[in-house]
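Before I ask anything, here is the structure I am working with.
A single protein chain has been omitted from the complex, and every remaining protein chain is retained in its original position.
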Amino acid sequence: MNEPTIYELSSPGRSGVHYPDLDVPKTALPVGLTRNILPMPELSEVDVTRHFIHLSQKNYSIDKGFYPLGSCTMKYNPKVNEEAARQPGFLHAHPYQPVETIQGSLALMYQLQEWLKEISGFVGITLQPSAGAQGEFVGVMVIRAYHQSRGDTNRTKIIIPDSAHGTNPASSAMSGYEVIPVPTDALGNVDLEALQTVCDSTVAGLMLTNPNTLGLFDQNVVKVIEIVHKAGGLVYGDGANLNALLGICRPADLGIDVMHFNLHKTFSTPHGGGGPGSGPVGVAKHLVEFLPEPVITIVEEGTDEIPPLYGFHKPAQSIGRVKAFNGQFGIMVRAFTYISMHGPDGLRSVSEYAVLNANYLMTLLKKTYKLPYDRICMHEFVLEGHWSDAPGVIALDIAKRLMDYDFHPPTNYFPLIVPEALMIEPTETESKQTLDHFAEVMLKIAEEAHSSPALLKEAPHNTPVTRLD
Amino acid sequence: MNEPTIYELSSPGRSGVHYPDLDVPKTALPVGLTRNILPMPELSEVDVTRHFIHLSQKNYSIDKGFYPLGSCTMKYNPKVNEEAARQPGFLHAHPYQPVETIQGSLALMYQLQEWLKEISGFVGITLQPSAGAQGEFVGVMVIRAYHQSRGDTNRTKIIIPDSAHGTNPASSAMSGYEVIPVPTDALGNVDLEALQTVCDSTVAGLMLTNPNTLGLFDQNVVKVIEIVHKAGGLVYGDGANLNALLGICRPADLGIDVMHFNLHKTFSTPHGGGGPGSGPVGVAKHLVEFLPEPVITIVEEGTDEIPPLYGFHKPAQSIGRVKAFNGQFGIMVRAFTYISMHGPDGLRSVSEYAVLNANYLMTLLKKTYKLPYDRICMHEFVLEGHWSDAPGVIALDIAKRLMDYDFHPPTNYFPLIVPEALMIEPTETESKQTLDHFAEVMLKIAEEAHSSPALLKEAPHNTPVTRLD
Amino acid sequence: MFIPHTEEERAAMLRTIGVPTIEDLFKDVPAKYRFPKLNLPPKLSEMEAMAQVQEYASANESTQDMACFLGAGAYHHYIPAVVDSILRRGEFYTAYTPYQPEISQGTLQAIFEYQTLIANLTGMEISNASHYDGATAVAEAGVMAYHNFRGKRGNIVVSPGVHPQYRQVLCTYLCGYHNACIKGQDLPALSTPSDLIPLIDADTSLVVVQYPDFFGRIFDLTELANAVHAQGALLAVSTNPIALGLLKTPGEFGADIVTGEGQPLGIPLSYGGPYLGFFSTRKQFAHKLAGRLVGETVDKNGERGYVLTLTAREQHIKRDRASSNICTNQGLLALAASVYLSALGKQGLHQVAELCYHRAHYAAEKINKIKGFSVTQPAPFFHEFMVKYPQPVEEINGHLLDHGILGGFDLGTAYPELAGHALLAVTEMNSKDDIDYLCEVLEEAAE
Partner (left out) sequence: MFIPHTEEERAAMLRTIGVPTIEDLFKDVPAKYRFPKLNLPPKLSEMEAMAQVQEYASANESTQDMACFLGAGAYHHYIPAVVDSILRRGEFYTAYTPYQPEISQGTLQAIFEYQTLIANLTGMEISNASHYDGATAVAEAGVMAYHNFRGKRGNIVVSPGVHPQYRQVLCTYLCGYHNACIKGQDLPALSTPSDLIPLIDADTSLVVVQYPDFFGRIFDLTELANAVHAQGALLAVSTNPIALGLLKTPGEFGADIVTGEGQPLGIPLSYGGPYLGFFSTRKQFAHKLAGRLVGETVDKNGERGYVLTLTAREQHIKRDRASSNICTNQGLLALAASVYLSALGKQGLHQVAELCYHRAHYAAEKINKIKGFSVTQPAPFFHEFMVKYPQPVEEINGHLLDHGILGGFDLGTAYPELAGHALLAVTEMNSKDDIDYLCEVLEEAAE
């Protein structure tokens, strides 16, 4: 069913929310500076409610079913997070309130910084970045500031593996760097030789995703980092895949210098149909002074009776601000709540079961779908969605056919190094039953691809619209 | 799609919400008094969320579309009501809190009593009844107590028009009365002659619905009431149809002695898939002392600076309690909010537009559907859903076919005095566009009933299940 | 706002109807009573209405601001966030009674599951779709038993351990019935189930007890059940659903009807309502059951579906011979209970029940040691226990209130013989620290 747009639903003269009558004298409006028409829709509240309810019903969502969108960590979003973030004391706090009136928020942010440090091994954290990509930008700018602070101004390149997410090269370019790709070897690791070759004194750093976008933990990660460090470069870690590593391995321990977290992935804050996210950045000791402002800090130590006074700190050589105010606070509350409810063992379980689920599903599927890098994976894995004896069927067709079975498809066509990629990340919140059912359907679709490919080519069949380009 | 039950989704050993570990010593459990098996389902939170989201998606609701279910006043439920009722100070108040700690709730209830008095013309109000039917029971018991208090113990009958809702006779019977039906005359009014005949000294009262369930304002209502009063009986008003009368006519002014309100109809509190409702009862002066306890009252008058102290009052000859605690408080908050947002003019508009909508829709449909009582209606009207030249098609088929067009059907087979009744109550919150669209579909279905009746007989076609009996 | 009509639309509609003004639609209303001026405050905008409501709400102190040791039929439990997340779905709360099953499968299946959960929790065979609250559920048990014996057995024996307000409601409901008589009201407050046995005779239709009783006491009901059945009467047990996470079910004792207040199952205290009356019984009484009942069926394609069943019992059809007048019930709260029980599950419910049990006993033991206070009632109990105070309960409660504690129910208000006794309730919301703090303040109060 076609849902009209809000403008199509509009009826001239209809009024929505009412406001109090004016209780003060009117002041003349600025002559020549008022608008003549205000082309906003005119609806009653029932129109608005029904319209958006109808729209919502056209969406797939985690709350509805399995959403194995690789690289996105579509885990279940606990409902308690939503209540936590809506506590009136949080919800109605103004970003410029005097710090004495806002100690609750500041204490929470401080605590979250400390926890993220402990989880990752980093020494400094900024909570300011709005999402992963902005975290990358911050991280690369921090690398840049570091080199500049040392007068090391010849470093103009950032090395990025060919499996990396598109935001990595884009963030590097935004920071003024030339991007040098390095290939992936046959085992799915960074090609060491190729890396060696490009690592010279013009290299500012490497952006490494580990586990990488194939879902594989780089077996030479320590070596990779060593090579870059030897060349005087720093290593940026793309933390989008941290859901594999909680309590398993601390990125800073491996030698990574700076990394972003995706609170909206690893720490279960919802994805909101495309945001908001939150992309805090952690840094090793030598980079702490370059973090963007503000960092939350204790400005007056507390005692047994009196809690400490929290406030802001601007690092001495800060790269500056990347966002107004104090970051995506509401998202921090959700991540804070999530971490509180897991504790150290619970967090480790998260990664353990995320990895268990991925390996289980991979095992069920790899006989039928080509698995280009066949080894134990981490929290996700990448299959190829095509067969030589089913010509014409491509990964996209499989994706669309999955919709007929009420599943959200995996990520398509990423990473670019796998042809017809189907990137599958089940997350730890999905049950064996769900995985079994998904595997069953995937095998059935593989069969259909051979026996009745039209079923795939014409899919989806039951969605509000048919296939759109 | 079949949704498994929560028991079918259960997986032995799976755990849901966690609780703190025990922080006190254990006490022995009572020997022989513990249960061996606790047959509750075992699910994770994601299972629970998805299950109930799937179920919700199988429901029609006002938030989704037009719901012209006659006699139920399915008006739009303002979202602000939901926030109002969830204010922490209301939500977490215990019913036995000392009155000094609960003045906010009591003041709200007191105010609501006062407003309901003003709207209806009654002198006393109890907010205690849980729904309309319980309000009826209270009202009839009040009538009973009144007669008993006067030593008038011969009155064993309650007169009820044949158009009345089933709860009326059921409530009378529960109160120990014999039910005497009176017919409806050709114009849709109570048959005066018949009424005269049955009105004698054994009559305790009449239960009158006005506007009646045909949606018609009884043109002889004053006379009807006079007849009953003359016989020494009292008149109970079924307030289910009050949505036609706000600011239009106060039932007490007509001479009605006691009436229930349906807060979940007239005052927009949601219907909850079958409740909760709330059914306050208003009474004229001579009945005030029979109201159930508690009535909210001012126990200490306030001053300009100090607000009054609110508390409870037990009427001297109270019929007793009909519910534990203080009534459906959360529903009262919603009704209170709704009345606040309307004021006297807004309430009158509610009824005016409810009646306008009904008459408009009736005009559009009455050429095609038989309208057994053809005169200006109030907030609803009743059509006949059958045609002699479309044999086999009955009202139920029309109802089911409406679902194919994404409408909720009207009330079917009530009132009983209209064959193949389709009882249509559009309410004031529906727009002309919605009514036009509904009328168009109704006319189309009438055509289909003649040209392709199978379409109706096999309807609905697109629902989660086909027609169920 | 909520009325969408524009001026033009109104005019067009009036033209279609053929009347000049809206006022003309009201000519049937006697002119002298037509269009009364209502003396109500002028309308508020949404933001003003919310501000007003917030003002009222903040004039309350609530269990969110105080440590709550008050129970007596309404309990302060934690409600997992998932419960309200489902209750806020417009698809559920803006639907009505599922008269049209094809577009109400959500509500119907949810009620069906609720019925199953309640039957399983209480150890019975069937459950209805809900009653208004725990009190009316007891009253309807009385009505059902009365009808079951076609009015020939007028007596209902009720334990004084049944919630005082439930007993009052039962009286109100039954007083219209010929010959109906409520017995047991003059027994001592702390009578035990066996004290009821002498009152049961061939005129008894029903015996009603509460389990755990109003004082929190847990009694074995086997002997009573046998005595009831020996007289051919029915046994109704009003129970606490959280306690059944731990305790033997009324069904196992042989109860014929099990009722209770479902509020502890994920329903906010909300100053006493809306709550949830649950009601379960044996299959043989299906036709006598009040209210709605959902059953499973299949459609013509063999697809499973749910429908309102046995509607012939209801007043729409049976009118004055219906088994009850209940129509709108507590649908949304039944849904809350289903989500709550599903979300906690077997482990969670058991854990909550254990927390309540052990903490209540810890509290009782500790209070009993405070000078001047005594817990005379022997274990076991659930949720609640009775404490004798050294001063009037109101006074002590006042002192507690000053220290941010909502004290126990003053038993003297309902049982004059128990003046000076309070009923203290402990749930999973009262940590050991809370209990210890309560004890401190009590000790201080008595000084």
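Note that the chains are named A, B and C in the order they appear, and that numbering of residues resets to 1 at the start of each chain.
We take it that a residue touches a chain if its C-beta (ideal position, glycine included) is under 8 Å from a C-beta of that chain, and two chains touch if they have at least 3 such contacts.
Given the structure is predicted, the values throughout are model-derived calculations rather than measurements.
Novice: Taking the whole complex into account, name the chains on display that the unshown chain touches.
Specialist: Those shown chains that the absent chain touches are A, B, C.
Novice: Which is it among A:G124, A:P161 or A:P270 that touches the chain not included here?
Specialist: A:P270
Novice: Residue by residue, what part of chain B touches the chain that was omitted?
Specialist: Output for chain B: 11-20, 43-47, 49, 53, 78-83.
Novice: Which parts of chain C face the unshown chain closely enough to count as touching?
Specialist: Contacting residues on chain C, toward the hidden partner: 46-47, 50, 78, 80-81, 85, 88, 90, 428-429.
Keep this in mind: only the chains that are shown with their structure count from here on.
Novice: Taking each chain's centre as the mean of its C-alpha atoms, give the chain farthest from chain C.
Specialist: When every chain centre is compared against chain C, the largest gap points to A.
Novice: Provide the C-alpha centroid distance between chain A and chain B, rounded to the nearest whole angstrom.
Specialist: Here chain A and chain B have centroids separated by 48 Å.
Novice: Can you give the whole-Å distance between the Cα centres of chain A and chain C?
Specialist: Centre-to-centre distance between chain A and chain C: 45 Å.
Novice: Which positions in chain A are in touch with at least two other chains?
Specialist: 11, 14, 44-47, 49, 53, 78-79
Novice: Which residues of chain C are in contact with two or more other chains?
Specialist: Residues 1-5, 9, 44-46, 48, 80, 82, 84-85, 90.
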